[in-house]
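Only one protein chain is missing from this complex, and each of the others stays in its spot.
Naming follows writing order (A, B and C), and every chain is counted from residue 1.
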Amino acid sequence: LETVPTIKKLRAYAERIRLSELEKCMAKFGDDLSKKERRAIDDLSRGIVNKLLHGPMQHLRCDGSDSRTLSETLENMHALERMFSLEL
Amino acid sequence: LETVPTIKKLRAYAERIRLSELEKCMAKFGDDLSKKERRAIDDLSRGIVNKLLHGPMQHLRCDGSDSRTLSETLENMHALERMFSLEL
Amino acid sequence: PRKERLVTNLKTGKNFLRNQDPEKAYAEFKAALELAQGLGDPIEEKKAARGLGASLQRQGKYREAIKYHSMVLAISEREGEVSGNTEAYGAIADCYTELGDLEKAAKFYDKYIARLETD
Partner (left out) sequence: PRKERLVTNLKTGKNFLRNQDPEKAYAEFKAALELAQGLGDPIEEKKAARGLGASLQRQGKYREAIKYHSMVLAISEREGEVSGNTEAYGAIADCYTELGDLEKAAKFYDKYIARLETD
């Protein structure tokens, strides 16, 4: 459970990047995008972020999995906090 | 320098995700996209991947930075290899 | 007509959220939710519910926020269409984290993580 706040911080970190890149992209299109097209671009941005986060997120949760130990999970957490500057 | 192959593997991992999501998105648009619009969507996908990778990539390189030690860099490397299943 | 008002409410709500004005955003999403329910449009209903949840989160009203994020899951259940569920699980978990209930947060993050690889 110690890793729960890190999951939240990592999600927020990635979402900030996603929204800022998405806005830049939408600005280039202006108003001539249908709802379906906006949806496709939004899905692209979510798809990339979610698939990239899947591995790290999984390795921040260790309950119920025998192969992953608590100490390894905490090491993953510390590495992620360093690498994404999530300490604050 | 031990971390160099990990940088290559992490880049390749992210690029596979980017390309597969990009293809899904482009398929939804079909042929009615201008070159400029394709470029905007491509830039979106690269922007998200690059900005998300920036932190981890930086923390895989330690030369010349006093604050980051070799052992910390290697810990980052091991955590990334675990979390993105890059060992193979 | 009502459909256009709904779209405008959602868009205005998003802009208020972006500009750090969650109270005004809340009002827009509230109006959007009622219109979407009246029109029987589940996709827009989910967007309004998610917007309400986000607006409440920004105001620190985490318990109320959980209600609206859970509404997204309920609409998905009712309609047999799961879009927005990944985000809802993540947002509910974020709220429980803020409330200090890490057990419940972990439960919802697990659902969130399990869905990250799907589309």
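In the analysis below, a residue touches a chain if its C-beta (ideal position, glycine included) is under 8 Å from a C-beta of that chain, and two chains touch if they have at least 3 such contacts.
Please read all numbers here as calculations on a predicted model, not as lab measurements.
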(message) What shown chains come into contact with the chain that's not displayed?
(response) B
(request) Could you tell me which of B:I7, B:L33 or B:L74 touches the chain that is not displayed? (result) B:I7
(request) Name every residue on chain B in touch with the hidden partner chain. (result) 1, 4-5, 7-8, 11-12, 43, 46-47, 50-51, 53-54, 57-58, 61, 63
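In this section, only the chains that are shown with their structure count from here on.
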(message) Graph shape for the chains shown, where an edge means the two chains touch. Line, ring, star, complete, or other?
(response) line
(message) Measuring centre to centre with CA averages, how many angstrom lie between chain B and chain C?
(response) 30
(message) What's the distance between the Cα centroids of chain A and chain C, rounded to whole Å?
(response) 18
(message) Which positions in chain C are in touch with at least two other chains?
(response) 119
(message) Residues touching two or more other chains, restricted to chain B: which are they?
(response) 24
